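Please read the structure below before turning to the comments.
Only one protein chain is missing; all other protein chains are in place.
Chains: A, B and C, in written order; residue numbering restarts at 1 for each.
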Amino acid sequence: MRVLTSGESHGPFLSFILEGLPAGLRVDVNFVNRELSRRQRGYGRGERMNIESDSVEFVGGLRRGVTLGSPLCGLIRNADHENWKAVMAPHPTGESAENSRATNRELYTPRPGHADLAGSVKYGFVDARNVLERASARETAARVAAGAVCKLLLAEFGIRVYSHVIGIGKVSAGISSEQALACYDAIEESPVRCGDPSAAAEMIKEIETARSEGDSVGGVFEIIATGVPAGLGSYVHFDRRLDAAVAGSVMSVPGVKGVEFGAGFRAASMRGSEVHDEIEPSDTDPRGYRRLSNNAGGIEGGVSNGEPIVVRVAMKPIPTLRKPLRTIDVLTRTSVVAGYERSDVCAVPAASVVCEAMVALELAKALVEKYGGDSIDEMKAHMQCWQVRLPFSREV
Amino acid sequence: MRVLTSGESHGPFLSFILEGLPAGLRVDVNFVNRELSRRQRGYGRGERMNIESDSVEFVGGLRRGVTLGSPLCGLIRNADHENWKAVMAPHPTGESAENSRATNRELYTPRPGHADLAGSVKYGFVDARNVLERASARETAARVAAGAVCKLLLAEFGIRVYSHVIGIGKVSAGISSEQALACYDAIEESPVRCGDPSAAAEMIKEIETARSEGDSVGGVFEIIATGVPAGLGSYVHFDRRLDAAVAGSVMSVPGVKGVEFGAGFRAASMRGSEVHDEIEPSDTDPRGYRRLSNNAGGIEGGVSNGEPIVVRVAMKPIPTLRKPLRTIDVLTRTSVVAGYERSDVCAVPAASVVCEAMVALELAKALVEKYGGDSIDEMKAHMQCWQVRLPFSREV
Amino acid sequence: MRVLTSGESHGPFLSFILEGLPAGLRVDVNFVNRELSRRQRGYGRGERMNIESDSVEFVGGLRRGVTLGSPLCGLIRNADHENWKAVMAPHPTGESAENSRATNRELYTPRPGHADLAGSVKYGFVDARNVLERASARETAARVAAGAVCKLLLAEFGIRVYSHVIGIGKVSAGISSEQALACYDAIEESPVRCGDPSAAAEMIKEIETARSEGDSVGGVFEIIATGVPAGLGSYVHFDRRLDAAVAGSVMSVPGVKGVEFGAGFRAASMRGSEVHDEIEPSDTDPRGYRRLSNNAGGIEGGVSNGEPIVVRVAMKPIPTLRKPLRTIDVLTRTSVVAGYERSDVCAVPAASVVCEAMVALELAKALVEKYGGDSIDEMKAHMQCWQVRLPFSREV
Partner (left out) sequence: MRVLTSGESHGPFLSFILEGLPAGLRVDVNFVNRELSRRQRGYGRGERMNIESDSVEFVGGLRRGVTLGSPLCGLIRNADHENWKAVMAPHPTGESAENSRATNRELYTPRPGHADLAGSVKYGFVDARNVLERASARETAARVAAGAVCKLLLAEFGIRVYSHVIGIGKVSAGISSEQALACYDAIEESPVRCGDPSAAAEMIKEIETARSEGDSVGGVFEIIATGVPAGLGSYVHFDRRLDAAVAGSVMSVPGVKGVEFGAGFRAASMRGSEVHDEIEPSDTDPRGYRRLSNNAGGIEGGVSNGEPIVVRVAMKPIPTLRKPLRTIDVLTRTSVVAGYERSDVCAVPAASVVCEAMVALELAKALVEKYGGDSIDEMKAHMQCWQVRLPFSREV
């Protein structure tokens, strides 16, 4: 399974092509659009989210709502493009020559914390607008749409992907993965995606304080995938490990600076006898055994072990601040303060939805690799015929 | 650049093929062997490290010590294979039929924390020996050898990769990245790779206590890459981000459960105005500017920004314990305690050396992609002719 | 460089995303549209080409006509989709349930020579419409658009890709690669893309005869790439050979059944002393040497050698015939004749344009790999600074 995305923040469309989906998957467009809407929500978002109301239009790979096995192409319109045509039209426009640098919204003061400076050096740009339009987190809408389709695929096999926020700024919620799943409706309703109501109230205050000071806040959230069968990923080669794939994909989300599985960094200070998840026989578990804990976060030796996959993610604060950060003007080489582009104060709840999509994408890839995957029916047949023969399944 | 590794823990050889190296790189075999030796050291290692004294033999891709541009193949002999021939000979032996399960060292009690159970389910094995021989961390010797060659490549361009341990068990060292580089000789001499002598002494005690209790400990270490030019990796597509690549590769090292860049998880509770690394003009820096901090850990928007790359890694305790963990016997479905295979009590210093190799591998890949890379001379010519023309270089 | 395409023959759009283009490439949309138009021309096309007048709309990766280094997304509208909405709408429509198999244009009689049968077995379809909509050669319009952008990239480095037809049905043209380049304007004007006027007239007759008999014809054409520098591709690993990449890409064009380089199959019956392209010193060639022939077709040992790359391609006749072919009805298992969908009689001239695009794509990939390629300016700087230092260049 391969995916490519395209699109600039103020260009006409975001788009993606997802290649390698099995045939016969019913794609509920409303579900995909709800996922896009989940990404747009969350306390602390800026004005852009009032302009955009994202929805996907599929233009390839789907026949009357069902996948054909051929590459899926989806488009998401940027409503704001109407206001940016002079600056960001893909096709050259006659008027462009007349434009001053100001009307072109060129940017010579790279903003710390963004790709502006490093990206300009890489591609040889002077105008960092050329960088920030693609480096913008707006691009993640395309990933969420592609990930939503992967979620539909996973759901056919009983796999579901959730997320909840466990920290914003200095506020932490005391809520476990199990508790989060138990109150997931409340999490979906929470403006900060947090299942601990008093912590959620504090988080909102944290965001408000930051906003009033022209500052921004980051946070920590957790992605949980349930129903994942044992045996996805592999220990046989380092680049086939499921944890490596998931960590890489999650780290690729703008603003993410840390990723951990299960007990994660906490495991580093625990004893081996406390960390590892003991196994005991079970009469009720269809596998014939059960785990007494899940400190591994569902992955041992790079392979899913049948327990929920639990990934915790640290997001840095949004780097676009009203409060000025020092930078240079690349033309004059003088010291200036970074410009302010309309931005969020806190995008942690949105980022948790984006990371759900990335985890879904990696799990879908691994599932298709494990079970073949030319069609949903074939995948199901493969999975069923084999599971009954597994050495550890009770039927044998 | 592509790499494949092969080899089981008690098979005859570990091996790797590294494809895509530029021609004309002088490979000092002694350097590679010293890297292998660094991986074998560290307080808390088990007996296996007394048996093995790893060294590489290159059998392809090298002519009198210089790369040809063709794939590099290296072999590392497992001295212990002599004792395991009956069990782990790749070619079938006449005697095998006679062997009992015991003399075959078959394993029916999957050890919690290892790939044993998940791997057996994946590949349909009953005998987890088939899993653990490859899932063993011994495999990382091949990565260290390949990574050592990448370090030699990076060194041609002034890039160096370091590591130091900042926590073992409950002991943390108070030492910054800058301090670590300043006392790197002492770190290389330290049995726990820690630059804070009093913390190092405590770490050794922590390991000794764990050993005496039949337990194990994990820890936290830091990888630092200096001299990395701005512009490696890219923000243009999520799977081209340098942080994604490094995070995935580091997470693929056995025992690693968490990865963070720069301020990492700590950044999640900081304000935007505290986190982002301000820029100011500089008369002394050849780029004409400098950063006032490095909370980004050298990567912004998925692109190296010219500051040192700083990755912090959490390693869980070794899962093989003398202190018994509960598991099942997969044949009888009864509750048993996991068997003990000779093992380390603490492998944190070794893992830090392995992660150096993984970071070196990813940086080498990104460098070759950026500068072409058919030969060292061509890479240097490309880099030099371009850097003088960069918009942000002072010559312009 | 990576490319994904999407789109069904009667769906709303064909689309592609091309990732890995350097920044700073000026993309002339008119050029791309002319390439699309070249694909639609050619004697022997069917009615569909009267319905469609392909043009591309770029929706990502381009700012006012210049590449940003970010993924390029292009859309090509299928005008015919208006007539097929009930059958091929990607999003489900309310009316679909009422539709009979006939109004859905379902196909139970797999057509010999198409993917219908093999594709249905692969994806578990009964209705081969699900196959043929994607397996249709209409998909190649997306490739031609992506390839046109690659041609613009190549043109920056003096590389050009041409094609001409040398056989249709039983008619062969006696025209060499050199002659073809010399009369290329005439080839562009020729309805069969043939530079030999009398052969061209015979070819048209061949097509007319086939049409009148309800039959179809194939042919042979040649792709020529000039200005290709020595050193693209590599002999160091089999999957890095330029001939392997080009052969695979050309063979992926619908209808292509044979590919050869230079003397190709003819070389198999020649002596070594006749085939290999001798080298002699030259005062006029900037390289200081020249070749006395080009039987290798510009590639030796999988590496471009600086001579024109010459690829000859065999295309089978279009498999959709008015003249009936025997097949089965997959529902009734009875013998029937294959249905006729509107089709071309001869698509050889169109296929030659498609293969130009595939060759351009592979050359662009190889060029970017060789010279780095974050921006056009950087690529040019790299190429220039290095070429003067080559051991075989005269300056040394």
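Basically, contacts are C-beta pairs under 8 Å (C-beta built on N, C-alpha and C of every residue); 3 or more make two chains touch, one makes a residue touch a chain.
Computed from a predicted model, the values in this text were never measured in an experiment.
A.B. asks: Which of C:G124, C:P191, C:G227 or C:G339 sits in contact with the chain that's absent?
C.D. replies: Selected residue, touching the omitted chain: C:G124.
A.B. asks: Out of B:G11, B:G167 or B:G219, point to the residue that touches the absent chain in the complete complex.
C.D. replies: B:G11
A.B. asks: Please identify which residue in C:M1, C:V27, C:M88 or C:V303 touches the non-displayed chain.
C.D. replies: Candidates C:M1, C:V27, C:M88 or C:V303; residue touching the omitted chain: C:V303.
A.B. asks: Check each of C:D54, C:D243 or C:E356 against the chain that is not shown and name the one that touches it.
C.D. replies: The one listed residue touching the chain not shown is C:D243.
A.B. asks: State which residues belonging to subunit C touch the missing partner chain.
C.D. replies: Output for subunit C: 4-5, 110-122, 124-126, 131, 134-135, 143, 167, 169-170, 210, 215-220, 230-232, 234-239, 241, 243-245, 247-254, 257-265, 267-273, 275-281, 288-289, 292, 295-297, 299-306, 314-319, 321, 323, 325-328, 330, 333-335, 358, 370, 389-392.
A.B. asks: Taking the full complex into account, what residues of subunit B touch the chain not shown?
C.D. replies: 2, 4-8, 11-17, 19, 23-24, 29, 57-65, 68-73, 75, 88-93, 96, 122-125, 130, 133-134, 374-375, 377-378
A.B. asks: By the contact criterion defined above, which parts of subunit A meet the unshown chain? Give residue numbers in ascending order.
C.D. replies: Considering the whole complex, subunit A reaches the absent chain at 19, 68-71, 231, 234, 236-237, 369-372, 374, 377-378, 381-382, 384-386, 389.
Note that in this section only the chains that are shown with their structure count from here on.
A.B. asks: Hey, which chain ends up farthest from subunit B, C-alpha centres compared?
C.D. replies: C
A.B. asks: With chain centres taken as the means of their Cα atoms, state the distance from subunit A to subunit C in Å.
C.D. replies: About 36 Å separates the centre of subunit A from that of subunit C.
A.B. asks: Measuring from the mean C-alpha position of subunit A to the mean C-alpha position of subunit B, what distance in angstrom results?
C.D. replies: 26
A.B. asks: What whole-Å value do you get for the distance between subunit B and subunit C if each is reduced to the mean of its CA atoms?
C.D. replies: Distance between chain centres: 44 Å.
A.B. asks: By residue number and range, which residues of subunit A touch two or more other chains?
C.D. replies: Counting only residues that touch two or more other chains, subunit A contributes 4-5, 122, 124-125, 134.
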